[in-house]
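The block underneath contains the structure these notes are about, expressed in structure tokens.
The complex appears here minus one protein chain, its other protein chains still in place.
Right after this comes chain A.
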């Protein structure tokens, strides 16, 4: 006969954790929206790999049966939905959990002095995902519930190894990087501007809440105003970028071909259009 001896009570730690995630906001008509999404994924394959994605259905307001179909549809594109936002909905156990109590990320104090690089995943919204632009805000999740799913998202995120985003430790202001940014590095700065004195290699990424200034050649991806700052700009001495984006509106290397390649440029939002102009 075996009896389970009373275990030495080891307390289980429940910790709250807030982090930034992508939000997809589908809109009717769905076919068109999916087409736009496919186009964007085609331009940036693997962009969603391992990243937690929220599904904001407050615009679409679908029936529960449609939600399952939509989640499956996104699943075929390798996008893993870990929570759904839909006011007043009740979802079945087979669907990702409903996100409650989420706050929109702001620059003030929400991500204070984050030490662990594994926590914050700054998001870059884009016009294919969020045609309204304004919906492309980072959402912070106060992770009390759904620990399983969050763990899953984190596991996917943490296997990136040294290419883990380097979240700046400064509480405010400008991040100045004096060294070149190497291929595979990602700089996330949710507090303000990023100034890079060297070059930004292809295969690297800068995400900033404010503007991005690159005094060398910009060959990687740069996302300014990632938390919803429409007046953010990207400046560089030589534009060889793979992608430029401001507040989710983006332009890829192909679209820049010829017009602004190899030149000193600035990228900024003009209404709902991202403009890339040469600096003279």
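We adopt the following convention: a residue touches a chain if its C-beta (ideal position, glycine included) is under 8 Å from a C-beta of that chain, and two chains touch if they have at least 3 such contacts; residues count from 1.
Going forward, contacts and distances are computed from a predicted model.
According to UniProt, the chain absent from the figure is "Septum site-determining protein MinD", selected among "protein-glutamate methylesterase", "Septum site-determining protein MinD", "Ion-translocating oxidoreductase complex subunit C" or "Anaerobic dissimilatory sulfite reductase subunit beta DsrB". The hidden chain makes contact, of the residues A:36, A:203 or A:264, with A:203. The hidden chain makes contact, of the residues A:69, A:179, A:259 or A:279, with A:179.
The missing chain, though absent from the display, is touched by one residue of A:217, A:245 or A:260; that residue is A:217.
Interface residues of chain A facing the missing partner chain: 162, 179-180, 182-185, 198-199, 201-203, 216-217, 219.
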